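Complex shown without one protein chain; remaining protein chains in place.
All chains are identified by letter, namely A and B, in their written order; residue positions are counted from 1 within each chain.
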């Protein structure tokens, strides 16, 4: 059993966060909330989301799993204006999720979850950690476009740097320590630097709502972890992106 | 002889209404106003428009016929801002219509009307009739997109319903009786339902200006008639759309 009401903006945020990596998602539903884990088809990036029932206008659920086609959910979102409430109710007999928006009823076929495995989310202990406004990452990505296919991220004593080296041109964005919301660097270490595929990094950053503070955990030639909250802290997201190892 | 001035917004509304079905139109012009009848090339939908001379800022005409290429008229509309007056004058010697917008003169070649026949508009007596805001129809169409190629319309004692059944998914919009501006249903009948090609129905609805109340006449497995007014009641439009008969 699953029955809930949610603000269209909250559902839209969730769909944006997940659909940047996959087309179909398995939601693991319980009395306290919903969780999901997903990996992109090329196995370069992962996302883990936990949404507390407090993110919903109303919420009531037993333990269950549902598989959603995210393009169809986007179609439902187009029927709602900002501020509208969308209701969802599982129809277990017919394998459907029934959405209601205003006077519209949309019965959506659920995706078979039997072949959808939860990816194992690795427990990584990464050396440095910063908190940064998403707008700085967006600006760094804009500066890197059409210069190279990969972007280097560095944390050092000066702050955080996004940089991009092409054959003839280069671009970098330096966020000094005092512009970061916080920064943790282990004593005795001067810098951590990893390189990532620009398109993946850009897509993840684009999916993060503006105004968000992102917690970045970074090491040298290790995956990057980006954590942030949405829905007034009732939703927690972790992105993990594999590094592109430089072959000098 | 035909000479008239018209607000650009009124002319734009007229062109939108007709160009959803055809590219070239024959206008039958007389001292009291203009009328036109047109059928789309696939003969699925028809439109009939009558515009009283009161829709114009100034109007003077004998009995005449002119054939217009609607894409060219759209080009003239792009030269005008909302609120601008467009003047038109027939140049009978050269087979042209001369438009003036501000300090621009646009001499437009007329289309030969000799091969353009007025389609016969059938006189139908349809059982049910409702008046509904165009916004409800627009929302119903949005809900139906990517579910099926056809849409079912129903009038019953509860009100008016647009519904769409796909292989796995479905959507419906129910406009209850009290949300309709009026509803006429013959006694002893419980429901009238016909099905229509979604693309045609959507195109007709898109051509109707927002804020319009549409009078829908509906029967079972019969064409639908949609009547509405524009230009402050000086223009009257009837759309007729053939049903798609279900083969169960």
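Operating definition for what follows: contacts are C-beta pairs under 8 Å (C-beta built on N, C-alpha and C of every residue); 3 or more make two chains touch, one makes a residue touch a chain.
What you see is a predicted model, and the numbers here were worked out from it, not measured in a lab.
Engineer: In the complete assembly, which of B:31, B:54, B:75 or B:233 touches the absent chain?
Structural biologist: B:75
Engineer: In the whole complex, not just what's shown, which of B:108, B:175 or B:195 touches the removed chain?
Structural biologist: Answer from the full complex: B:108 touches the omitted chain.
Engineer: Per the definition of touch given earlier, which of A:71, A:91, A:145 or A:221 contacts the omitted chain?
Structural biologist: Hidden-chain contact among the options goes to A:145.
Engineer: Touch as defined at the start, partner being the missing chain; which of A:23, A:63 or A:169 qualifies?
Structural biologist: A:169
Engineer: What residue numbers in chain B mark contact with the hidden partner chain?
Structural biologist: 72, 75, 78-79, 102-109
Engineer: Considering the whole complex rather than only what is displayed, give the residues of chain A touching the chain that is not shown.
Structural biologist: 139-140, 142-143, 145-146, 168-176, 179
Operating definition for what follows: only the chains that are shown with their structure count from here on.
Engineer: Using mean CA coordinates as chain centres, what's the chain A-chain B distance in Å?
Structural biologist: One centre to the other, that is 46 Å.
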